[in-house]
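Note that one protein chain of the assembly has been removed; the remaining protein chains are unaltered in position.
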Amino acid sequence: MSDPYAPTADDRFTFGLWTVGNPGADPFGRPTRKPMEPVHVLRKLAEAGAWGVNFHDEDLVPFGASPGEREEIIGRFKAGLEETGLVVSMSTTNLFSHPAFKDGAFTADDPAVRALAVTKAMDAIDLGASLGSHIHVFWGGREGCETDARRDPRQAIKRMRSAMDFLCDYVLEREHEMVFALEAKPNEPRGDIYFSTTGHLLHFITTLEHPEMVGVNPEVAHETMAGLSFVHSVAQAMEAGKLFHIDLNAQNIGRFDQDLRFGAADLKGAFNLVRLLEGTMGGFAYHGPRHFDAHAYRTEDEEGVWEFARGCMRTYKILAERARAFDTDPEVIGLRQEFQEDFVSPLLIDYSPEAEAALREMAIDPDALGARGLHLEKLDQIMTEYLLGVRD
Amino acid sequence: MSDPYAPTADDRFTFGLWTVGNPGADPFGRPTRKPMEPVHVLRKLAEAGAWGVNFHDEDLVPFGASPGEREEIIGRFKAGLEETGLVVSMSTTNLFSHPAFKDGAFTADDPAVRALAVTKAMDAIDLGASLGSHIHVFWGGREGCETDARRDPRQAIKRMRSAMDFLCDYVLEREHEMVFALEAKPNEPRGDIYFSTTGHLLHFITTLEHPEMVGVNPEVAHETMAGLSFVHSVAQAMEAGKLFHIDLNAQNIGRFDQDLRFGAADLKGAFNLVRLLEGTMGGFAYHGPRHFDAHAYRTEDEEGVWEFARGCMRTYKILAERARAFDTDPEVIGLRQEFQEDFVSPLLIDYSPEAEAALREMAIDPDALGARGLHLEKLDQIMTEYLLGVRD
Amino acid sequence: MSDPYAPTADDRFTFGLWTVGNPGADPFGRPTRKPMEPVHVLRKLAEAGAWGVNFHDEDLVPFGASPGEREEIIGRFKAGLEETGLVVSMSTTNLFSHPAFKDGAFTADDPAVRALAVTKAMDAIDLGASLGSHIHVFWGGREGCETDARRDPRQAIKRMRSAMDFLCDYVLEREHEMVFALEAKPNEPRGDIYFSTTGHLLHFITTLEHPEMVGVNPEVAHETMAGLSFVHSVAQAMEAGKLFHIDLNAQNIGRFDQDLRFGAADLKGAFNLVRLLEGTMGGFAYHGPRHFDAHAYRTEDEEGVWEFARGCMRTYKILAERARAFDTDPEVIGLRQEFQEDFVSPLLIDYSPEAEAALREMAIDPDALGARGLHLEKLDQIMTEYLLGVRD
Partner (left out) sequence: MSDPYAPTADDRFTFGLWTVGNPGADPFGRPTRKPMEPVHVLRKLAEAGAWGVNFHDEDLVPFGASPGEREEIIGRFKAGLEETGLVVSMSTTNLFSHPAFKDGAFTADDPAVRALAVTKAMDAIDLGASLGSHIHVFWGGREGCETDARRDPRQAIKRMRSAMDFLCDYVLEREHEMVFALEAKPNEPRGDIYFSTTGHLLHFITTLEHPEMVGVNPEVAHETMAGLSFVHSVAQAMEAGKLFHIDLNAQNIGRFDQDLRFGAADLKGAFNLVRLLEGTMGGFAYHGPRHFDAHAYRTEDEEGVWEFARGCMRTYKILAERARAFDTDPEVIGLRQEFQEDFVSPLLIDYSPEAEAALREMAIDPDALGARGLHLEKLDQIMTEYLLGVRD
């Protein structure tokens, strides 16, 4: 019998070169694993059942490589893609590792840094496009501060807008079929990062010249670090048609960026996220890549890395199966649709004196509404039992 | 010699009836203070130097009061306003205390609850308008959940939008000179509240039928609970022309909603906020009410409440004085304007092949940029010394 | 077939009168449920399968009740215990609800408050003892501050010690068979509570006159609020022989005290806790009451309260079953016992020059140790799959 949780191309699972390739260094410790060759990563990802791969410019081509080196690296990678059948599902620009960006890239006070950042981004966009990427992510990891003593944050917002507008025009000029996906994070590595949540970015996008070209790339760990509901942020992005990409992992609230294996913390949050993405919770589903932006514990060798990668995909598929079961359980459907007759929504479509009068004339007893039980303990316990696999 | 920190009407300091009138109950303890008569509050606020007063509908008129009681209460309050010269700077609807709203008001699944909420809001808007309020705040304290098992959060977003659109039209129909200010909070009293940050609300506003009528009312405690930079959220709202009102208080990260006296925690954050609001940090200033949405410790009697109120205003004025001194200190100006010649912004206004070429031709040495010191420890220490009053 | 997850007396599940009896008020909302009669609670708890019941003095006998009222209430409650067969597994003193304790009970600056607190505690101890309680819990919810401006925290520590020593002697004098269990919480309702964690209390106990009479009562929510590992704190208490009682519930990090249904958040943490308590993880098990110090969502009516109570017990039993399965899985045992031959522990029992020499002479290759994989991704994924019920 075939494994129902074995990944297939239809699952659109992807990994970044920097995720499975993470060498296991941390602020207090040296690397525990050796760097991996990109083509080796492609082969192992394909073997594990992934559909796509992502990269920062520097994951593939070292910053400052000569044109010849660049070409050779790209050629080797293209061959690897062909050999494995993996697609490049996303590309991104590393604007955080080099010391030049230590006080920001697009938002730096020094115009030379901003020029460097925009140039590096144009090159990374071209690199991504040349390898088939249609989504370019911008994570502004350095766009922030440890002190507001110097930069007015409004200045930072304006600079970020200017850079995004410029780069959208660049994509149009180059005729790349590419959109941007912006990724929020509240802090780390900076004390505070501008546009700290997906909500802040969703608003920022509405102020751009080409808002239709720009969406968001929410990451579980980033929203969770601040204790915010990731599900609610993703839902707002989906409702706005702006969920262009997603970074899946796990994280405990109030900690350094952990990037744990999907499902390794907060299984319930992961379950509700999968319900939302798979469309079982209601509304429509998300059809883009399921990207695991996570890495193996530092305790692992390469074998452990591939255990980690398989675990991410397997847990997602188990949760997807449970999501379908939960949301089609007749008892659950009954509890979720308790208030069938929605006599108010039609009145609220447009204000009119008649609608107002109709609302005011309803004989509503607030105390009766307050006393009635809503069955949410029951529903949440049923959900828990679906998670635990004692109900199906 | 007159006290330079004594509040005046120009300072636009305001308090809510529920703030100084807070009786000191908490989840584990009964009230320690007696309720205060609204007119008594007006007199004491005027005496303390406040400029305005705010209220929830229920702070003034009990839910379910008869038309006669309502009229009498309003008459007495109007007389109090005239006597004291205080203005009503903001009004709001209590959509969280009554058990009917236990699972949401505008976002509740039960249409009867939504009808009740919209009706109550219309009444509260009229009450506010009749007393001179031009800003009506919506804090959706109950618009959230403890479990996502039932309600799709996208449904909640749509319902909230529908209610806001309806109420905007209501204000237009009534010809009130009134705008709305939406207030975010990540959690408490609900496990998770929809639109968890000011950023999420700023985006939501762009999706309304009358976005020009709706802004935000950020609160120090609410953004700080999640460890987000309040200054950055307020800056984004100001940059977008959406800072319609502000709730000042103090809060420690990662805790229950503390609503402490302004400046009682995170003096540095308070200082940067004042720099932003007063316009010394750069850009323009905020000219709306400075509302202290805080309350005295539960250990205090009424005398302590007025100490608390005076402390809020006094600390604000001390910080405003320091803000002006810091941002006009020649050494500070020098450090803040280190990069005078901005040769990049003009190139980024519009993409063109020429602009691209100009950017690419700059001889930028990333390593030199990375090695240069940015003097931020010095600048932050100078700021600290302004705060501590050892430099002026 | 009988339900394998139906609770029995052997499970030692208990609830407090204040937990299932919680009326659903919160800082922003009025009660949504009616108070329940204690004897009604006993009957419903027995029906649900609980083994014991707990109470604060005031849950049973209102503060200031006359001796006659007190006696009558106690008589009725005793009859209820007999009727239902429930035991009183724990008693405690409410030293937080009355305004008198607003700045502390045992640690208050006012000696009259401290006298009141000690007297109230003696009465509550007697009340508990008279109903068969052998464990008296002290949760110092008010023993803290919003500002350290006045009280030296060392003074608070000394006062707490003095009260505990006095009350231990009181128990000995009265010849009650009773021990104390101290419960830590970092904050709420106070800005900061003294002895913020179970660790702080474990140390404090070692400084008492009768340390053997005093242990701890850790609560999931309290340790979790601060993002600390509850499992590690409980483990330290167990290793020290000090786990006298435990409060089970669920909580999200960095929030107000949520007291959710057991398992309603952080299923993995709950699983490891159950592994520890049931003794499957290793070492010995905990044999005291499993107390669910939680309450139903405010959205529920009484029916929802009993759903909640059943859910707590059911989830515990499912996790206990999984714990046994996980820790007896041969693959798991193999991975957990990877380093069978412990050649170092014997050397570290006592220092000697010979032991030192033996350690120094080992040919250890640090780099080889660093390169080896530890299989923790695999083991954690297996644990996840036990949790999800796809492996058994």
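All chains are identified by letter, namely A, B and C, in their written order; residue positions are counted from 1 within each chain.
In this section, a contact is a pair of C-beta atoms (placed from the backbone, for glycine too) under 8 Å apart; a residue touches a chain by one contact, two chains touch by 3 or more.
Just so we're clear, the structure is a prediction, and the values are computed from it rather than from any experiment.
Among C:25, C:73 or C:122, only C:122 touches the chain that is left out of the view. When the omitted chain is restored, the residue from C:15, C:77, C:180 or C:194 that touches it is C:194. If you put the hidden chain back, the residue from A:29, A:64, A:241 or A:346 that touches it is A:29.
The chain omitted from view is touched by exactly one of C:10, C:177 or C:342, namely C:342. Take subunit C: the residues that touch the chain left off the picture are 63-64, 98-100, 102-103, 109-116, 118-119, 122, 146-150, 152-155, 157-159, 162-163, 165-167, 169-170, 173, 186-187, 192, 194-204, 206-207, 226-229, 231-233, 235-236, 238-240, 254, 272, 275-276, 281-283, 332, 335-336, 338-339, 341-345, 347-351, 353, 355-356, 359-360, 362, 364, 366-367, 369-371, 374, 376, 379-380, 382-383.
Although one chain is hidden here, its contacts on subunit A can still be listed: residues 24-32, 96-99, 101-103, 141-142, 146-147, 187-189, 191, 225-227, 252-258, 260, 264, 297-299. Where subunit B meets the missing chain, the touching residues are 5, 32, 227, 252-255, 261, 263-268, 296-297, 299-305, 307-308, 310-311, 314-315, 318-319, 322, 370-378, 380-381, 384-385, 387-390.
Following the convention adopted for this analysis, only the chains that are shown with their structure count from here on.
Separating the CA-averaged centres of subunit B and subunit C is a span of 38 Å. Distance between chain centres (mean CA atoms), subunit A to subunit C: 37 Å.
Residue positions of subunit C with contacts to 2 or more other chains are 32, 227, 252-255, 264, 297, 299.
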